[in-house]
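What follows is a single structure, and I will ask about it in a moment.
All protein chains but one are shown at their positions in the complex.
Then we have subunit A:
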Amino acid sequence: MKYQVVIGLEVHTQLTTNTKIFCGCSTRFGSSPNSQTCPVCLGFPGALPVLNQKVVDYAIRAGLATNCSIAPRSIFARKNYFYPDLPKGYQISQFDLPICLNGHLDIEVDGVTKRIGITRIHMEEDAGKLVHADVPGIGDDSCVDLNRACTPLLEVVSEPDMRSPDEAIAYLKKLHEIVRYLGICDGNLEEGSFRCDANVSLMPVGSTVFGTRAELKNINSFRFIKQAIEYEMERQAEILDEGGKVVQETRLFDPNTGTTRSMRGKEEAHDYRYFPDPDLVPVIVDQAWIDQVRESLPELPDAKRARFSADLGLPEYDVEVLTASRELAEYFEETLSLFPQAKVVSNWVMGEVTRALNDDGKEITESPVSPAQLAELLKLVEKGTISGKIAKTVFDEMYKTGKKPEEIVAEKGLVQVSDTGAIEAIIDEVLAREPGQVAEYRSGKDKLFGFFVGQVMKASKGKANPGVVNDLLLKKLQG
């Protein structure tokens, strides 16, 4: 039988606050075990959680950017279960009254736009980490590091609106881009700052009744999401074809084999017995607060793309590359504000700047060449002080030394030669050296013109103004 896949996604984004959601401990990644803990995040008896206001700000930001309505009143609830990485025996989360509801994102797959519903976004704390560390003498025991416990998360729950792995990827990429643009999550999948669980089920094509779903966990790259969903589609189709029933269960994705496997013995785990957390009072968000957050929102990727395309007239390719991250877009725009030729700036940012940074393994925010310096360089080309070719050499030098372009041009004597007398001398020299080629050219072999230009440029060490060279060379050869 032919089946239609139905996919819903739950994304956990770790927020980039300085401190945890309910205490003042640091959220820094990679610190030594249990060094960032206190009675609250260790779950010591009597310790009381107090909500980090920035988490609420960030949740409102995420809600507004995903077209959600912001709940005027939301509360925290305890989700009860036992696991060694959860010191209190419950996770503080939100249940029936989350902060954001009923949003959506529009995705595009193969040129078709589709709206994916967002059921809810809620605030919660992360658990600690179970580590199978190589500590001598501990035998079969496991180790627990609670640095991550109580780190703020936003869980974004989609409607089961996606009908192919590609739609799931498009939705995830869009959400990933938005949280990074908003500056609320660093989006690092490997470090677990952006984690995805996928609910996957099959139904016969044409049916409107969803099948039983499996929840896939432990997927930490966009590529793995696709793999995990595709594997799950095959697995479930096989079961259904054989007349079997898909069991509702949690399955772990194994990146080594590209398969999913059942997490046994968790049948009762979904009985979380939620109830309102009496330690945390309700969160009331009024319109003034929402307006204040709305005003602080940056331009979102879709709006930026539309503007780059319509107002700046950039080709689609440039628009996609430049808006891939907010930081790159800002670098481009800052340069553009000082040198208002969009396509020229775009070429440089996508070309030399990106190439140099990639070679160096650096992010755009770490670029040794600032937008102001890049604009200075482009002005030198525009004024004719240096040629476009020399500009690349100057750029490399700027990147290496951090010096200003004028300084480098002066130091290395790279000023473009536009003086006709000087260029004429070089041309005469080249033509005298190549009598055979000159004769061939004059007998009609026009293609040799490029050869002469190259020779002249080479003899001038790239400093001759190419326009002047062209003009003079043409005259001389015809003469």
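Just so we're on the same page, a residue touches a chain if its C-beta (ideal position, glycine included) is under 8 Å from a C-beta of that chain, and two chains touch if they have at least 3 such contacts; residues count from 1.
The rule we apply is simple: contacts and distances are computed from a predicted model.
> For the chain that is missing from this picture, which UniProt protein name fits: "Peptidase S9 prolyl oligopeptidase", "Aspartyl/glutamyl-tRNA(Asn/Gln) amidotransferase subunit C", "ABC transporter permease" or "Nucleotidyltransferase family protein"?
Its record in UniProt gives the absent chain the protein name "Aspartyl/glutamyl-tRNA(Asn/Gln) amidotransferase subunit C".
> Touch as defined at the start, partner being the missing chain; which of A:276, A:368 or A:466 qualifies?
A:276
> Give the residue, chosen from A:25, A:68 or A:457, that touches the chain omitted from the document.
In the full complex, the listed residue that touches the missing chain is A:25.
> In the complete assembly, which of A:141, A:191 or A:429 touches the absent chain?
In the full complex, the listed residue that touches the missing chain is A:141.
> Even though one chain is hidden, which residues of subunit A still touch it in the full complex?
Residues 17-19, 23-26, 32-39, 42, 50-54, 56, 75, 80, 82-84, 97, 130-131, 133, 135, 137-138, 140-146, 252, 263-265, 268, 271, 273, 276, 278, 280-284 of subunit A touch the chain that is not shown.
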